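All protein chains but one are shown in place.
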Amino acid sequence: MTSGLWELVLKGVWVTIQLLVCSALMAAAVSFVVGVARTHRLWIVRFLAGFYTEVFRGTSALVMIFWVFFVLPPAFGWQLVPLWAGTLALGLTYGAYGSEIVRGALSAVDPAQKEGGIALSFTPWQRMRLILLPQAVPEMIPPFSNLLIELLKGTALVSIMGMGDLAFSGNLVRLALQESAEIYTYILLIYFVIAFLLTRVMRGLEKKLKGGVGKPVGSTADQELSRPQTTGVGGAVS
Amino acid sequence: MSTDTLPNPEKNPAKGDGELIRLEQVTKRFGQNTVLDHLDFSVEAGKHVTLIGPSGSGKTTILRLLMTLLKPDEGTITVDGQKLFPASDKEVREVRKKIGMVFQQFNLFPNMTVLRNITEAPVTVLGMSKDEAVERAKGLLEMVGLADKCDAHPAQLSGGQQQRVAIARALAMRPQVLLLDEVTSALDPELVAGVLDVLRDIARSTDITMLCVTHEMNFARDISDQVLMFDSGRIIEAGAPEKIFSEPEKDRTREFLSAVL
């Protein structure tokens, strides 16, 4: 492979990372807003949030990407920059999975903690902010770590739309060299390294957050079997 | 012990001469099971009232109704002149500020240090300055004998220590009423005395109103002004502790006492 082709691959890495960061931020925002809304005491708020989750979790990420690229522009007259279209499609879809993580972790907090908060006259929002979220967030890190890996893999889908990410650069190099094994091996290795680094960062974060409360780090067999429905949000590099 | 950390005497104007809590015809059911059956009783400010009786007789339910953790199916509950059901969220929170509760399972917040467990509510709910809250929290921790545990997390403490922190946390809100829900039931036997000593101190040296569900009969005898004997959701006998414990009128009370004493 020539240095020109390597440059192409590096550009692809950069696009993939940009897309990953933007869509991860968007997915995190959606996760928390929708996940917290699903524990709201008004049934209509819970219903709408639940509806959002079912719809966006039910759809395929790739179909969603097609929809945002082809249906949104003529229907609403916006032409989104590809990066934002990809961010929107991935953020909305993976945010729906994330909201399930947030809801699950919030409902796993001992109900006695809520009663403790009521006895001290906290408002519902103060209970959420001071008691429930601080206890639930460390528990969310391992599943969010898995979801982040899924999101990284999901970013490859935008290459089908012609966006110049890592997977797309692989296709270009294949066409240039008329040879596939080498370039696709490199591309897969690069994705693997990024996934490995992300897992390390998330594990460090988990240790830091759980350190103060003295909780064990890592997942158990029970958690594996009772995982919420996922997009294949499975394990990660260990 | 420094008295300025304890509930402020001036805050209880009704001291000894007014009704603080009143339950009228209160009924609570869980499914088919009637836990409280048209219950009437009232507590005067400054009094220490102990609820005794077999488990499942509805004692804990009364405390949880007063703390608004449960809603009654029928009847009215009044605290310091304010009806609890129905009431606006704001009115309910105002009433909650007057009531502190200590739970059987402590319910300390594991994500906060001991000190912050005690200071958080005074700062966010009462709007107290942080310095003042910390100072008062330290006084309260000294009172319960845990001055050196400020920076510990609840998970690092024994059950007895956690419960003493929970008592300090409830008192930090300067409540007029303290609800004690079987506070020693979850503790190992050797840790019970330390917690009860702290509560005896509080009962003696303050004029806080106490409503106490307990199986510790000696403790009940020491601190109570009045003892209420419950059975099947009704009060079957009420009176001064000397009378209830020494010469109960009802057979049911005698049976219960001979079983637990």
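Each chain gets a letter, A and B, in the order it is written, and its residues are counted from 1.
Note that in this section a contact is a pair of C-beta atoms (placed from the backbone, for glycine too) under 8 Å apart; a residue touches a chain by one contact, two chains touch by 3 or more.
In this section, contacts and distances are computed from a predicted model.
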UniProt protein name of the chain not shown, from "Putative signal peptide protein", "Alkylation response protein AidB-like acyl-CoA dehydrogenase", "Lipoprotein" or "Ectoine/hydroxyectoine ABC transporter, permease EhuD": "Ectoine/hydroxyectoine ABC transporter, permease EhuD"
Touching partners, among the displayed chains, of the absent chain: A
Among A:71, A:108 or A:201, residue touching the chain not depicted: A:71
Sole residue of A:10, A:29, A:188 or A:201 that reaches the chain not shown, by the stated touch rule: A:188
Residue, one of A:28, A:61 or A:88, that touches the chain absent here: A:61
Where the unshown chain meets chain A, residue by residue: 54-55, 57-64, 66-67, 70-71, 74-76, 149, 152-157, 159-160, 167, 170-171, 174, 179-181, 184-185, 187-188, 191-192, 195-196, 221-222, 224-225, 227, 229-238
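Methods note: only the chains that are shown with their structure count from here on.
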Whole-Å gap separating chain A and chain B, where each centre is the average of the chain's CA atoms: 45
Residues on chain A engaged by chain B in the complex (per definition of touch): 112-113, 115-116, 118-123, 126, 130-131, 134-135, 212-214
Touching residues (chain side chain B, partner chain A) in the complex: 67-69, 93, 96-97, 99-101, 103, 105, 107-112, 120-121, 124-125, 153, 155-156, 169-170, 173
